[in-house]
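These notes are about the structure you will find just below.
A single protein chain has been omitted from the complex, and every remaining protein chain is retained in its original position.
Residue numbering begins at 1 within each chain, and the chains themselves are lettered A and B in the order written.
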Amino acid sequence: MTDVFSTNATPAPDPGPNPGPGAGLPLPEPEAASRSLGQLAWLRFRRNKAAMFGCATLILVALFSFLGPHLVSHSYDGVYRSYVETPPSIHPRPDEDTLRAAANTLAVRGRVTLESFEVEDGRFTAVLISPQAMDPRVARVFDRSDVFKEAQVQAHEDEGRRLVLTGGVTQETFLMGTDSNGRDLMSRIMLGGQISLAVGLLASLVSLVVGVLYGAVSGYMGGRIDNVMMRLVEILYSLPFVFLVVVLVVFFGRSFILIFLAIGAIEWLDMARIVRGQTLALKRREFVGAAEALGLTDWQIIRRHIIPNVIGPVIVFVTLVVPKVILLESFLSFLGLGVQAPLTSWGALISDGAANMRSAPWLLIWPSLFFVVTLFALNFIGDGLRDAFDPKDR
Amino acid sequence: MTGFRRGGLRAALILGALMAGASPALAEAVLHRGNPGEPNSLDPAQISINVESFILKDLLEGLTTFNAAGEAIPGAAESWEISEDGTVYTFKLREAGKWSNGDPVTAEDFVYSLRRVQDPAVASKYANILHPIRNAKAVNAGEMKPEELGVRAVDDRTLEIVLERPTPYFLELLTHSTGLPVHRGNIEKDGAEWNRPGKLVTNGPFMLEAHIPNDSLTAAKNPHYWDAEAVKLDKVVFYPVEDQAAAVRRFEAGELDMIYNFSASDLERLRAAHGDRIRATPALNTEYYVFDNRAEPFSDARVRRALSMAIDRDFLAQEIFLGASLPTYALSPPMAGYTPAQADFAALSQFDREDQAVELMKEAGYGSGAKPLDITIRYNTNPNHERVATAIADMWKTVFGFNVTMSNQDVTSHYAYLQEGGAFQVARAGWVADYGDPENFLTLNITGNPGFNYGKYSNPDYDALIAASYDETDHEKRFQILHDAEAILMKDQPIAPLLHKAELWGLSARVKGFEDNVNNEHPSRFMSVE
Partner (left out) sequence: MLTFVLRRLGSAIPTLFIIVTLSFFLMRLAPGGPFNLERPLPPQIMENLNRTYGFDQPMWRQYLIYMGNVVQGDLGPSYIYRDRSVANLLGEGLGYSIKLGGLALLVALVGGVLAGLLAALRQNRPLDFLIMSGATAGVTIPNFVIGPVLVLIFSITLSWTRAGGWGTGSFRDLVLPVIALALPQLAVFARLTRGAMIEAMSADHIRTARAYGLPARSVVGTHAMRGAMLPIVSYLAPCAAGLLTGSAVVETIFAIPGVGRYFVHGALARDYTVVMGTVVLVAVFVIVFNLIVDVIYGLLDPRVRHD
C-alpha cells in the first residue's frame, strides 16, 4: 500500500491554498500567484449553488437580527401584561371576546363587576357596577392595561354604583407570539440572534485559530514538544468547567469577552487533537520532506503545507463547533456568566422553549427554526469553502 | 447468599412489573411514587428537605407522626403528659412497637437517637431544631457530654424529655425528621453502611428493600410494624426525578402514580386530562424580596414600602404562576390558629397601592420629578425566579420610572454572597417551614439572626416582641404577640413578601387515601392502590 502512496504522492510544489496574501510558495511572484489562487477559490465558491444559497440565508438571518429591531414596534424587554403566552398570529389581538375577558379581569382587579362590554370601531363601552360607590379613578385601571387607552367615565349613575366607561382599544400583533412574561418573541429572537451569531461565529473562530495552530505545531514538532502540548490538552480537558466559569465570574465580573474566554478555553481542544492527528500523517509525506530540503523553516512548512492540507476535516469540524458554542452560551448564562436577563440568546430561548414545549410550543419552534436554518446555511458555506480550497482538486 | 438474595429480588421486581401490567387482582399493591430528587441521606440526623423526609417518615416512626390529613397523631408513643410548667414531657411508648428485626422499640432507643442528633461528631445540619431540649445546645457545641442531654428512659416504655424552658410548639418540633429514632445495634454493627438495604433496621410501616441512587428506592411493608394490618400497600417505590418535566412525562406514560412539584405551566393541561386528581394545596412557604436595609435608599422605610406596594402580586400569582401560587402581604403563611398580620396596604386595590406608592416615593425624594433610582434585583438562576424578577422590574419601571436591572448567579454563589453579608439592593429569598409555627418564619428577621437576616433589618420593638413570645405559654396569647410582631415587620417592610407557593401533586386514578393538607405530609401508610 505504501508503494501507491510513495509513487503517487503529491510532489513538493503543492501550493498553499491559504486565502490570505502571501500564502503561496516562494514562487517568483508570490503575491500575484496567491491572489489568483484566492480568486480561483472564490470563483469555485461562487459556482457552488448550495454555498451561495447558504450565504444568502445567513445574510438574511443577520439582517433580520441586526436590522429587524429597528423595524418592529415591540422592544425585546417590553412586557405586555395582557398578552402573557399569546400564541403566534398574523391578526391583531385581542379580538372582542378576548377584550371582554381582559375587561373582566381588570374589573375584578379593580374590585368591581363588569355588567356589559361592547367594542365598535376601535372604541369600547363598558358598564361597571359595584355594591358601593365607585371611585371614578377606576378608569385608570383600564388605561394601565395594554389593551385599553384613554378610558373616560361617561356616566356616573345610581350614586356611583353604576359607571359607564368608554375609550380606545389598542391592538397588538405578535407574529411569533409572546413569552411567559408577555414579551414579543420575535423581538427577542432578533436580539438573541445578534448575541448568538456574534458568540457562535467569534468563539468558533477563536477555537478554530487556536486549535489549528496548536494542533499543527504539536503534530509537526513531535517528540517531547508534542508530548507536553498534548498533556496540556488533557489537563484542560479534565478541569471542572462549572468551577472554571464560576471563578471567572468572581474574579472578572460579567463581561462579554469572558464568554469567549470560557468557551475558547475548551472548544479548541478537540480541534487541536484532530489537526494534530492529520499533521502526524502529513509530515511524513514527500512534499514536506521536499520543502525541508528547500530550506523552508518549520513555521513556513506548517503555514504553507500542513495547515492547507488539514482544511477539510477542520471545516467540517468547525461547522460542528458553532452550534455547540451557541448552546454552551446559554449554560454560561445559567452560571451568571454571559448575557443577563432581560437580554437573551437563541440558546436561552431554546432552553426556555424546551421547558414550556407542551404548554407553549411556539416558544420552542420559532427560535429553533432560526437556529437550525442558520446552521444549515453555515454547513453549506462550510462545504463550499472546503471544496473551493481543496488543494487536490486544483 | 447475597447472590441468591439479589437474584430473588430481581425476579420479584420483574414479576411484580409483569403482574402489575397483567392483572391487578393478583398483583402486589405497589405504589410508584415520584419524588423530586435523590435523598442526600437516609439518616434522620442528616436530611434536610421534604423529598428525604417523605421516605424516612415511611421507614421510621417518631414519638408523634402524621395522619393522612397532616395532623400530628401518636406514633411510637401512644400517649404523653406535659408538666404544668410546660418543661417536662413524659411519653408512654406502645407495647406493640417493634423494629423490623423484631426487637421492641424502647425508650432507650429514643434516648440514643436524640443524643446522637446532638453529638457534634455526627454534625447534624438540623440539630438546632431540637435545641429547646435541656442542654442540647451545649451538647451540640461539645461543651457537655451527650449523656447530659435532658432525655431519660424512665423504664423501657417511658421516655422523659426535659426542656430548657417552656416551648409551646415542642410537639410540632418532634414531628421533624430529627425526632425519628434509629436502631443502636444497627449503627454499631454495620458502621458507615448501616442505612443500606438489607441492613437498615426500621420501626415504621415500611422497611428498606432496595436502593439504586438516582433511579429508585423500594420500601416494602414492615411485618413487625404495630399497625401492619392497616397498611394496605405491599410496596412503595420512590423514583427520584429531578427534572419536573420528566416527572410529568413519566406520570403521563403511566410509570408514576404520584408526582410532586411539577411546573405550573403543566397545571392546566394536566387538569384537563386528570381533573381533580391534580391537586394544588396552599403550603407553609413564602417567597419574598429582601431590601438591603443598611444603605440608602433602602434604609428608608418609605422607599421599601413604596416598592413593595407597587408589586402587583395578583399578576404574579395569576399570570406567572397560573394560580399555583397565592399572593401574600404577610411573611408567615396562615396556619392552624394563627392569622398572619398583613401589611396595611393589603386591603387597598392595586390601583390605590400604586397611587400611594408614587406619593410615598416622592416624599422620600425619589421618582418622577425627583431623584431617579437604579435598582438591581439579585436572584439565583431559575426560570421562575427570572420571570418574577422580569415582571417586578417592569412594574417598578412603569410605576416609578426607575431603571431596574437583573443579576443572576448559581444558587450556592447567591446564598453564599447574602449570608456573608455582601451588599446588594434587592435580593430574592424564600423560606419553607421546618415545623408548623409562625415563630419559624418570624425569627428570620430578628436583629443579629446569624446569616439569615440578609437585609440586616433591626427594630428593637420587633426583637422585644419575638423575645416575649418565648416566655408566653398560653397558645392564644403567644400567637397574639407574634401577630403584633409581624404587624411591625409588615409596616417597616424590610422584606416584601410576594407569594405562597402551592404544593402541586398529581395522582393517578389508582391512588387512594391521599388527602390535601397544609403541612404537606403524605405518609404512604394510609394510601392504597386499586
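Going forward, a residue touches a chain if its C-beta (ideal position, glycine included) is under 8 Å from a C-beta of that chain, and two chains touch if they have at least 3 such contacts.
Treat the numbers as computed from the prediction; the structure is a model and nothing was measured.
Undergrad: Of A:Q152, A:N227 or A:T297, which residue touches the hidden chain?
TA: Answer from the full complex: A:N227 touches the omitted chain.
Undergrad: Pick out which of B:S79, B:N101 or B:N214 touches the chain that's been left out of the picture.
TA: B:N214
Undergrad: Could you pull out which residues of subunit A are in touch with the chain that's been left out?
TA: Spelled out for subunit A, the touching residues are 1-2, 4-5, 7-10, 222-223, 227, 230-231, 234-235, 237-244, 246-247, 250-251, 269-270, 273-274, 276-278, 280-281, 284-285, 312-313, 315-317, 319-320, 323-324, 327, 350-351, 354, 357-358, 364, 368, 371-372, 375-376, 379, 383, 386, 390, 392-393.
Undergrad: Can you name the residues of subunit B that touch the chain not displayed here?
TA: Touching the chain left out of view, subunit B contributes residues 10, 13-14, 17, 38, 40-43, 46, 48, 120-121, 123-125, 127-128, 137, 140-142, 192, 195-196, 212-216, 239-243, 245-246, 249-250, 252-255, 410-413, 415-417, 419, 430-432, 450-452.
Everything below uses one rule, namely that only the chains that are shown with their structure count from here on.
Undergrad: Quick check: how many Å separate the C-alpha centres of subunit A and subunit B?
TA: Distance between chain centres: 41 Å.
Undergrad: Where on subunit A is subunit B touching in the complex?
TA: 77, 79, 81, 84, 109-111, 137-138, 140-141, 144, 180-183, 246, 249-250, 254, 333-336, 340-342, 352, 355-356, 358-360
Undergrad: Once bound in the complex, which stretches of subunit B touch subunit A?
TA: Interface residues on subunit B, with respect to subunit A: 245, 263, 265-266, 268-269, 314-315, 319-320, 349-351, 355, 381, 383, 386-387, 389-391, 393-394, 398, 405-410, 413.
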